[in-house]
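Heads up, one of the protein chains got dropped from this complex, but the rest are sitting where they should.
Moving on, here comes chain A:
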């Protein structure tokens, strides 16, 4: 665990990707296979099952620290991270230990069915044999949500250097449904056994947002344009007579979408489609909120099947008749995709239509009307592009429509997490309804560091009341809130729910009286019906 905690510190102490990769490689070089396997798992967001409730961890830490529970909670809101709060509050350890990462994970796993007393003793003994950074890492393993500041891409790069296997090859091996408890480092990295790989998806090729003008992309004849749908990205796989559906988060979600079941008969074996999973009814997509509601359910009821009918809008063909097509040019893959879909018809499987355009000006206009087509914007794909691994610039671009905006007054504030720890950076915003301010959304990101500090100091000086960690603040500051969509909501007092709200700028020029009204918000709801 010492080595792993040191790795964590090394990664945490630098912003240089070169140094991060070097630190990881050094760690892989000196660690044994089981520690390597678990490190890969953790960096791929796979973690051991939670075997101890966080409520217990909080209680025990407060008890050891000799402080009341409310003080623990208050400190936690300042630190903005539970694992770290515990690591800091528990008194300094009296001993040390030499257990490895995987041994500690075994210990954590062994607590699953253990009586509470055993859990408590084990955890307290562990804390008492670790320094602060080991403790932090240990707590993270239990509580989950472990972000080490290393993308899967960097981890794969370091692993490629360590194993001398090519990066894209490794990326593919690390995809899919493997579990660190049921495989070994060797099996995962070196074995060629493909029986276990039937379900294995390809690494998604992801696009960056187009920042400049599309004219800079050159000749329009070299490009395809498609609509960018607001569903979830997914891969649909038919192999060995079975169907697998993967979300972009590398989650196997086949069971959530029984609508696709017939496809295992309809599509030929050895087919992998890349597309957008999206509910469509009466000819147009439904709000993303309904999709979320549906994904959230473990069992899919008849009612929800009728209310939120799922479709796949396919835009790429990655495997055809068992052949990996990713190195073929886009236009070729597209041709095969169109053929396939015209031969194997199924009402739930749609083709992502190409948008016709003669010049970039044309296309810019189409993009402006995206919301009317229930889209987020456009996708631009170079006709001769291969299907690459991960987020790459150059061949694929998303060209999203500008967000909707509204000016709102900040009325509540709470301290943030992570980089925003110990600063009031999480806000609730309101718009006017006559003389009253009605809260309608929360948002945090979007301010510069200097602005964050100014607003933090404003909150501290203008607190009206405290409700636990939340402060109500003199309504005075006005911010422009940007968002991607707006829907009706019965859960919110304002009657609306925003999609991806964030602060786009601080309207220092606007007095609070000039912020927008609830009527303005409802107007947007009418203009962009979903």
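Methods note: a contact is a pair of C-beta atoms (placed from the backbone, for glycine too) under 8 Å apart; a residue touches a chain by one contact, two chains touch by 3 or more; residues count from 1.
The rule is simple: contacts and distances are computed from a predicted model.
Looking at the choices "ATP synthase subunit c", "DNA ligase-associated DEXH box helicase", "Peptide ABC transporter permease" or "Xanthine dehydrogenase family protein subunit M", the name in the UniProt record of the chain not drawn here is "DNA ligase-associated DEXH box helicase".
Of A:33, A:74 or A:338, it is A:74 that touches the chain left out of the display. Checked against the hidden chain, the listed residues A:407, A:456 or A:484 yield one contact partner: A:456. Annotation: of A:89, A:126, A:243 or A:498, A:89 touches the absent chain (contact as defined above).
The omitted chain makes contact with chain A at the following residues, 12-15, 65, 67-68, 71-72, 74-75, 78-81, 84-85, 88-89, 92, 136, 416-423, 449-450, 453, 456, 466.
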